[in-house]
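One chain of protein is taken out of this complex; the other chains stay put.
Chains here go by letter, A, B and C, matching the order in which they are written, and residues are numbered from 1 within each.
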């Protein structure tokens, strides 16, 4: 047992994921929660739970001091940051170290290095890792930005030098649009990260987003676990990920090439624990370092499905100083996995967030279906946090079968009370582009901008069923009628009644 | 697409399993149901559903004529029998053939051959497959039974020559007990199978039950998918199965030896489609052919987890005449899987069946957890059928991790309204014998006969939590209180109320 | 018992024969077409419906304007009217040309982009509401003038709360 007790500095499905891993390793867990999360599943499942502040993340899940205090008060030996919140903030590993706690993740230096786009880029260039042409520009220096853009040629991308997740990112098609985009991005970066410095780079036309999972121990051993295709994005946010990438499946030599490059990148940064090297891949299959995510990714389940490696357990073992349990040659990829991010949002209304109370919740089940979720029936999805309520990840022996399985699982998945993007995924999965793996980071928005596919061909019985259900459900006399119905007409019940009448 | 439409001649979790496979293959499904199963999950999930009679199985799921009529009326091209009911009755493949339907399973001849213990035994002997010493005895011939028993030496096993599943089976320790056992077994066999012929064999002391999954196509290609350890049995019924067998894991040469023997057995019977060759393994690791199950097994998920082969889809492809999709050398075994059979029964009261209405149902989820179930909250488990309501099968990279995962999943699994054996499994999993893989077919009953392990060490807070919950739940004023509580104290709600008061 | 039903905006007429309110085998007439169905409410709001052509599962979520019903992954908006009752008048229409702009979700007003009296173009952003870490720009449904701005930066709004009015 690497540790006796771990504090999880997160909430929702990822906190639940880490709790499950700890439980299987015999490690006690401490959940932290804000006032909005008292009924959160992570609080219910952990061995202990500590309130760390009011609902806004800035007053709870982002409060380093409270996290560290909770860990110390509970006697935890290590802290797992999950993703988001403080997970990529080097102050957390530093504070842990000062408090005598083990941080389950990379060292603060590697995190800091990779958190700065410019320093990361310099390190990658020095290590011979290909990068997208670009350079950083001080907050106020519009003229420098104009010169750089002219050098790479339009379109260019303007984004915050600090941070990630698409915050403050703007694509500029023509020189005359640069000034406005520059000002907006700088102000957004300033607000989000307290640093208005920008980064300007060549915009690759319709690239794929393919990333490599790496694992490194504290003894210098680094391996990769293959790629994830994350090209399906909306507003620069991934919504569906898969392994293998359809492109890599068609060009198997790419896995080793990108994998070795990712390992080189991690080594150059002095990286250990789990991390992800993100690449953009152009239409000639050239790949460019985009950034390194110095934490567990949301989409880690697809890698777990295909390689059989439990990334969270490996994170914990690595943090405890154990050597990697795998050699590179032992990593094998079997079948295909696809994951959907289930969001509380309304695809029919501009994807507006849809927090609120979940009235009914049926999760899919059966072979090859994995659900990671923080939701349950009766739970109110809070307004204050990320709208991700669950991840649905399926595996099958090949991509076509995995997509068919995902399609069925989406149909089994039922959430009422709030809106979700479940129906949106059903439509995405039916597009020929996705079926054939012809996707890039612009596909989803292009597809959404086109005329929506017409409603399914008229199916009179489907509509009839909807009409009957709506009418019958509205009849007031029928309250609790379902109880009677679901009991069927079992002979036992009829006989049972009869015997009472004797 | 091998077929356009398949009828599933079964109910419960296995019907749901087959429906999911068909849905993923683009094949429409027809469910059949008795009057007790109108609200069954298989009826809800199928594309069509047909009533085939009253609740008793003899008037519905065992009615060959109604099954075939339903298939023809619905335009189905093939029939999947599941397990149990008609699945090992050669009359079903015959009736299918006459009606122009494809039976998804072996030919009637192979089924008939393997259904007769004596003919199966002769065939195995001729094929050089090792068998347990024994012979068949006519219904009335007690003297012949006495002579045979004397020849093998006691203990001996007396059982029905027809049928399976432990029906009519009796272990006889001494000659003076033979007469009574013989009469009871003959009468039970007569009632169950209409044939009082018995089979008497040498009883192996504390053997393991290890079985081999085989797959054969209609072109003579037969492969095996490795073993399943099924030694955890109660009343000759399997309750927990795993792959790899801990014994085989310790002696890897056994897998190839038993696998090749099983393939030889299947070939000797002219077998195609999925089937299972059951062996008893004695304490010197000698294995003896026990019987062949000519259908899909309840415990097939553990093989699917470890090999990555979807057995139901392979069954369907084979029935459509397709060649096997795998060569023997392509079958690889990764990690370890363990399955529990969740029964509606009361372990604290002699394992009496516990049909009734399910009030609440929380299924486990997360990585490596698979649930196949026909149950849902509000559903009434009928009195008339098998008490199996779900199967929980987990996978992890090794046996120890799989057991830990199963332990956690059992804790997440919550069923109220009926009794189940979930708690029983938690205790079984904690025994040193199971943890160390030192199990045989007598282990479970020996363990149960011993003094039950004392209650967990006194945990005052656990008991306190139980007391508080019981007291608070009983307060009448608190009806629907949970709604308020689960909403937490989200700032948005408070603010929302305030804005209404303005 | 007769019902006037609006399905995704299309008007249908359903008549249930026999004792309404009893599930099980139903006889009905949809528009002028007679039919039969076997209906069971298997879970609250979830109906298993057997029709001659298949088994359907309909999941009903009641809403203020009618029910949202999902069948085989297709969502229908169904409003039911019992014709014996007076037809509802619906919510009062906006005064001629005056459009109420409501928040589509609960959230926090992080920015007010225009002021009362401003001229706005159709689609122009009026207010930015933040919910679940996302900033959502609420736009003007039409070109016109902002006659009322109710949103105040830093305050919380509920779903459906008026943010502004455009004339």
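In this text, a residue touches a chain if its C-beta (ideal position, glycine included) is under 8 Å from a C-beta of that chain, and two chains touch if they have at least 3 such contacts.
What you are looking at is a predicted structure, and each value in this text was computed from that prediction instead of being measured.
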Contacts of the hidden chain among displayed chains: A, B
Candidates A:8, A:43, A:281 or A:316 - the one touching the absent chain: A:43
Contacting the left-out chain in the complete assembly, out of B:330, B:445 or B:463: B:463
Identified contact with the non-displayed chain, of A:83, A:152 or A:376: A:376
For chain B, the residues touching the chain missing from this view: 344-346, 349-350, 352-356, 359-360, 383-387, 410-411, 414, 416-417, 423, 426, 455-456, 459, 461-475, 477-478, 481-482, 484-486
Where the missing chain touches chain A, by residue: 31, 38-39, 43-49, 376-379, 491-492, 495-496, 499-500
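Operating definition for what follows: only the chains that are shown with their structure count from here on.
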Most distant chain from chain A, judged by the mean position of its C-alpha atoms: B
Gap in Å, rounded to a whole number, between the CA centres of chain C and chain B: 47
Chain A and chain C, separation of their C-alpha mean positions in angstrom: 31
Interface hub residues of chain A, defined as touching at least two other chains: 355, 383-384, 411, 482, 485-486
Residues of chain C touching at least two other chains: 40, 42-44, 53-54, 57, 106-107
